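Only one protein chain is missing from this complex, and each of the others stays in its spot.
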Amino acid sequence: MSANRLREGEGALRRDRTLSFTFDGKRYTGHPGDTLASALLASGVRLVGRSFKYHRPRGILTVGSEEPNALVELRTGARREPNTRATGVELFDGLEARSQNRWPSLRFDLGAINSLFSALLVAGFYYKTFMWPAAFWEKVYEPAIRRAAGLGRASLEPDPDGYEKAHAFCDLLVVGGGPAGLAAALTAGRAGARVILCDEDFLLGGRLNGDRHEIDGEDGALWARQTAEELAALPEVRIMTRTTVFGAYDGNTFGALERVADHLPMPAAHQVRQRFWKIVARRTVLAAGALERPIVFGGNDCPGVMLASAVRTYVNRFRVTPGRRTAVFTSCDDGWKTAFDLVDSNVEVPVLVDARREVPAELEGQASRRGLRVVLGAQILDAHGSKGVRGIDVRDDRGRTSRIATDALAVAGGWNPNTALSAHLGGRPRWSDTLAAHVPADLPPGMIAVGAAAGELSLAGALRTGAAAGRQAASAAGFEAAADSPPRVADEAAGGTPLWFVQGFRGKAFIDFQHDVTTKDVAIAAREGFHCPELLKRYTTLGMGTDQGKTSALNAHAIVAALTGRSPADLGAIAARPPYTPVAIGALAGAHRGPHFRPCRLTPSHRWAESRGATFVDLGEWRRAKAFPLSGETDWKRTLTREVRSVRDGVGVCDVSTLGKIDVQGADAGTFLDRVYANMISSLPVGKTRYGIMLREDGMVFDDGTVARLSPSHFLLSTTSAHAVKVLQHLEHARQVLWPDLDVQLASVTEQWAQFAVAGPRSRALLERLLEGVADVSNAGFPYLACAELQWQGRPARLFRISFSGELAYELAVPARRGEAALHAIMGTGEDLGVVPYGMEALGTMRIEKGHVAGAELNGTTTAHDLGLGRMMSARKDYIGRVLAGRPGLSAPDRPALIGVKPSRPDARLTAGAHFLRLGAPPSLENDEGFISSATFSPTLGHWIGLGFLRGGQRRIGERVRAHDPLSSGDVEVEIASPIFYDPEGNRLRA
Amino acid sequence: MRTEPTDITCPALTSLPTAVGNGRGVIATEREGLGIARIAARKGQSARMAELFRARFGLEPPNAPRRASRGDVAIAGIGPQTWLATCEHAGNTFAQSLGPVLADCAAVCDQSDACLILRLTGPRVRASLAKLIPVDMHPRSFRAGDLAQTVCGYINITLWRLEDTVQSDPVFEVWAGRSLALSLQQAISHAAAEFGFVRQSSTGPADAGRRTG
Amino acid sequence: MRYSIFSLLRQALAGHRGWELAWRDAEPKPGYDVIIVGGGGHGLSTAHYLAKVHGITDVAVLEKGCIGLGNAGRNTTIIRSNYLLAGNNPFYELSMKLWEGLEQDLNYNTMVSQRGVLNLYHSDSQRDSYVRRGNAMRLHGVDAELLNAGDVRRMLPALDFDNARFPIQGGLLQARGGTARHDAVVWGYARAASGRGVDIVQNCEVTGFIREGGRVVGVRTSRGDIRARKIGMAVAGHTSSVARMAGLRLPIESHVLQAFVSEAIKPLVPCVVTYGAGHFYVSQSDKGGLVFGGNIDGYNSYAQRGNLPTVEDVCESGMALMPAIGRVRILRSWGGIMDMSMDGSPIIDRTPIEGLYLNGGWCYGGFKATPASGYCFAHLLAREEPHEVARAFRLDRFATGRLLDEKGQGPQPNLH
Partner (left out) sequence: MRIECPLCGERDVSEFSYLGDADFRLPSADTDGLADRFYEAVYLRDNPSGPHRELWYHAGGCLCWLRVTRNTRTHEILGVELATEAPRA
């Protein structure tokens, strides 16, 4: 039997089973129903961690998610979880936990030496020193501070567990499964409403499990269990335990984290570790309860000093006492319950100290019936003990101080309603003088606060307000709840007078336990003018720990208020921000990680390309064949050269299905396209294709592509692969917002068609065979820029005489399902013509040889003039971008314009990103004349070539300049050339 | 070399396992051979379009995100004066035949090859889709015949619900762009894995899911 | 009182009872030479340099609440000068140089940490544009270094190099970039300016402008009218609202940018890292928290909070980049209101209204600019001409087309 486990009573444990776990390598045992914290307490472990700054010994303060002290590293290896609250960890067999932020060991921590300098390490000390000598900060001080940073250690390995997201919708979301929440869910659930009830605990009931209550004459915990069973049986009610609603967002949307497998050694196959829920709720009931606050006195951080309600829960639910002798220090009625429960569980209570001079007679009666020693109007000044409480100094109402031996101390400073979720949308809680705490005010639309969260501290109040809110939510969703009479409960004393801090203590009095913020730090901050809550927080780091000040913020405000002669009400509440409790980054990412981070779009020929041993490249969402190396081609240059030469001398085929295809129809289609393209489209004859550019409203070039006219009222646009979606959005904007009166219909047909470029002098020969009897592809019958709709192999098909490579070329489009088949047909038909597949590398190289602009040139900051396309801007019509393109800054003659470059030394390599400098000009921004946007080795010309933008543009053809690239490959002298390196007259593509 | 392979929506799908996890919580089957036409009425011509469509197929084009079907033909509203019409086994010929009929009052685009269409059923299909789709699929909120255009992860999809099966399992059909077929199936099988995901070869006609008698 | 280890020792012995107010909490006078509207980093640094560089000390900084609680206290503390355009690069480099001497200048430790800023690239085209940017930096003498995947792996072993949707190919490193303690920057400037006689007036909200003839001669505030020869606006986030009081419409939209901090963990991320295939940047604070963020929510907002889609996008990108942080927990998230200008670059200029000067449009680049922004705004206020490194930040550039569009997104603020 472990040290502090009470002998009798089950509580919420299953004593018939024993679980074993280790803490700092030492083996302990507990039972199902234990948390790591309760099991450690049961085993007599009081020292569980060290504080952040002074490395002070720390124990367990609370029983819930507000715990500031008891943080451990849970699990090992890739599953190591730093800063895990022992109070929230459900015990499982084989659990491994380690203490943090101590070296070499928890009991003997060298970091504790900081305590010796505590006089120096006060609020703001960083900012006042480490400044001289200047060099030391970077090299000595700062690295040292960073080494000292942090509490637990994250794993360096990828998280092996899975996560997922889920969406839920309900009439009523109940946050918190205590008496108020259960009453709300039950009322609405019975009425037939869709209810979701979330509680971060693995056991519903809240304080009903921690306190001793009677509801309708039976044990409160039992009532909770029975209510949970009834709820579970209701078809439209979903109970989510181990689930924290961590944030409220706009549109009645809530974020919740379900800990699916954290109570298991590891998730089962196909089971996630955690699930991130996005819950949309018509109504929300905030039944998150209240958090008890500590009292600030000397040595109040000593292990063994705990919140009174926590002690009560450990005793009643977990059958554990924090110490064989446990004193109580309170300023409210609630604290007395702890003393009573301890005594009734045969734990010695050396003294109950109540700061109030007068208390309800009923309490005194119960105390004397139990023979409890009570001191009224007294205060505890200091707690003593190095690694655990051994004694307390009590000053009575006559100022006499006496030391009383005890090995634990339960502290009850009153209750703070848990208002967090009510304030996530910017609402600020209101100060209540009766409670001496903030209560929810100005709540998000549709949210109702009930029970302790609303300041209703009595059980009767919780049940009453909960049921009422449940009824209200049900009727809002169209369900009428039966007017059940509320369960019978005894009314209880819940009064108190706040005692924020005692005076005349000797030791350090802590406000924020985790960050070691003491009364002295707060005093300094106030003295230096940092007394507004936000500044106080930032200057002292108060409330910035993993507990986000749940147990410290209000005490700090009360102390500052006292120091500056104000009331805590004047300071207001610190803005609450999501998440309510820390949420794993992995959970919020869900399944979108690794290769599944974003979807991957595959071309119709993907499998075929794989079978041909292609290499692939990711271009945005698309994955495209980069090249088709033959066995033995180890060097990318050899493959590139072969693919380009094969196209230039023979014929090649390339999957260009990724280009956006937009179908435009309607009587006004021509007019519409004239307005969105800079060049004239309406004059395009049926059966013809035209190159077009679109400008943004600000006059910059947006996208380029071809426009084919299939009938007087039917056009087919092609866009760049990258802009396909943006262009459709742009056109829909023009159609729906700018010119809703035009008769135009738009549809994306990108996915419908597989499209293959068949390019090279022998492409005609290939297509003559392939389309025999289907289309006349002769130069006369199907000249450059012709287009036609065909019926091929019993399917619709489309043929275009367009060329990106600069060769005689066609593009054949077939229904996407037919893509692979068509490719096989092309390859089969062209076998003896030497047809080869070519990839993005060759495509990109040939477009640079031909001087076609692409993404690197269409970078959103280039005008049509910059790109050498100025002549395309029609003067005969109005179109998007026309007016602003005329701004002086966009038409200035000194703007860098498109040119070609080739190295003066034929063997020299060019890099995109190099900047142009005049020969001999020193490198400086003033001398920067432009840059290389695209560069490639040209197999056709046998040397590197590039496109770029240069001040003066093509006026400078023939001039030699320096391509300055200190970053990667150094400087190269280049000659300015026409951007069209290959067949400038365009004879080949017209052949 | 095989020169005449049959039509394939997404060749890469063949690389996927046909079952993930244990059980048959979600059963997916790819719908094939469907003729799909996107119909957008010309300005002020939607009434005329509806009239012609009714005359030809005896079906009223819904002016809401709903789907109506009769025999092999179905039509669903996907936007203002815009519909998606389908016809069993018709392939590309459906849109081709529809084009001339509606020519003067609507733009018709063949979409028969543009999408992967998965029919999803099984006892846990709702729980699985809830992990992927931000739309309320509670039977009271999303009824048989309802349609939603929404996102699944980062994939645009169209989703509609058919009549439940004889085992009263819900039946949905999910549409996504062909190029995204692999990613979509991975997402669905991943979401359904804990309940057991099974992929079957293609189904019969559209309403095979409907209760008989 | 001068701050040093000695003053700290003296106070320690005196029980820290002798500390004085970090800055005077001034009562507003009826008039000043210069009024700066906005007690954030930019307003306070402007006041500091007006006093220090130009000897103008009859200055008031008006703040509607407590100083430094706007974007100065809500950013991810990154400092860098890795800019492409000639109109931006020298300005941010001046800022970097001022950062490098700030502790001594202010006698306040702003904890400037030059741990390096690394922008990762994942494609050839991305590499090309980084090479172009890095070379532009070098042309101005700014440090820049191109890393390959191997170099990055040595620096940051915890990144995903083997299983990523968009594999890391390398990165552009500015070793002099890094972080600074944002609150300390505010307090340091406030203390230094106050020490030189500047009035810092808190809880003083500007409710309107006093006009005489064509010009602005003062402000109406929650604490009465205050007159001044010149009035400078440094209220990024709310520039539109304040400018509207003077009847000005500006090429600025207000957008919300969320930021996040994790629980404190032992050192994991040694430098500032930016993911190139999604929206995610991260550094680790001296307290141990991972400080990270991503893209703006994308809609106009004056609420200092955002919504889940951005939270998810940021976390997905973070996991795609660094799958080891899966079990690290987000501790807190918040939102700041960004002055998103129409080309993604700031404005430091006169306004069409005599006596009224504008400093705004910082998008989400404001923190790193704090020193130079104040330096150049002070120069404009004192000398009536733009500082040479801020010449491009003109208000009329949108009308003239001399834009400063680093990303090439055009007049769409939520894309910058």
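Quick notes
A, B and C label the chains in the order they appear, each numbered from 1.
Quick note on the criterion: contacts are C-beta pairs under 8 Å (C-beta built on N, C-alpha and C of every residue); 3 or more make two chains touch, one makes a residue touch a chain.
This one's a predicted model, so the numbers in the text were calculated from it and none came from an experiment.
Of the options C:Ser129, C:Ser240 or C:Ser262, the residue whose C-beta touches the omitted chain is C:Ser240. Of A:His733, A:Arg769 or A:His824, it is A:His733 that touches the chain left out of the display.
From the options B:Gly44, B:Gly58 or B:Pro80, the residue with contact to the unseen chain in the full assembly is B:Pro80. Among A:Arg577, A:Arg887, A:Lys902 or A:Arg988, the one in contact with the hidden chain is A:Arg887. Summary of contacts with the chain left out: across A:Asp250, A:Glu348, A:Asp396 or A:Glu492, the touching residue is A:Asp250.
In the full complex, chain B touches the omitted chain through residues 64-65, 78-80, 134-135, 148-151, 156.
As for the chain not pictured, it touches chain C at residues 238, 240-241, 249-254, 298-303, 307-309, 342, 398-399, 411-414.
Contact between chain A and the unshown chain involves residues 249-253, 278, 280, 425-426, 445, 697-698, 725, 728-729, 732-733, 736-738, 740, 878, 883-884, 886-887.
Note that in this section only the chains that are shown with their structure count from here on.
Relative to the C-alpha centre of chain A, the farthest chain centre belongs to B. Mean C-alpha position of chain A lies 32 Å from that of chain B. The mean-CA centres of chain B and chain C are about 50 angstrom from one another, to the nearest whole unit.
In chain A, 165, 278, 592, 596, 598, 600 are the positions where the chain touches two or more neighbouring chains simultaneously.
With touch defined as above, chain B holds no residue shared between interfaces to two or more other chains.
On the chain A side of its complex with chain C, the touching residues are 52, 79-83, 119-120, 122, 125-132, 134, 137-138, 142, 145-147, 149-159, 161, 163, 165, 247, 249-250, 253, 255, 278, 424-426, 520, 523-524, 527-530, 532, 534-535, 538-539, 541, 544-546, 548, 577-579, 582-586, 588-590, 592-598, 600, 617-619, 696-700, 855-856, 859-861, 884, 887-891, 911-915, 923-925, 927-928, 931, 933-934, 964-968. Interface residues of chain A facing chain B in the complex, by the touch rule stated above, are 164-169, 194, 269-272, 278, 280, 591-592, 596, 598-604, 606-608, 622, 663, 665-667, 714, 741-743, 745-747, 749-754, 795-796, 815-818, 820-821, 824-825, 827-828.
Interface residues of chain B, counted against chain A in their complex, comprise 1-12, 14, 20-21, 38, 40-43, 92, 96, 106-107, 109-115, 130-131, 133-136, 138, 141, 153-155, 177-184, 186-187, 190-191, 193-194.
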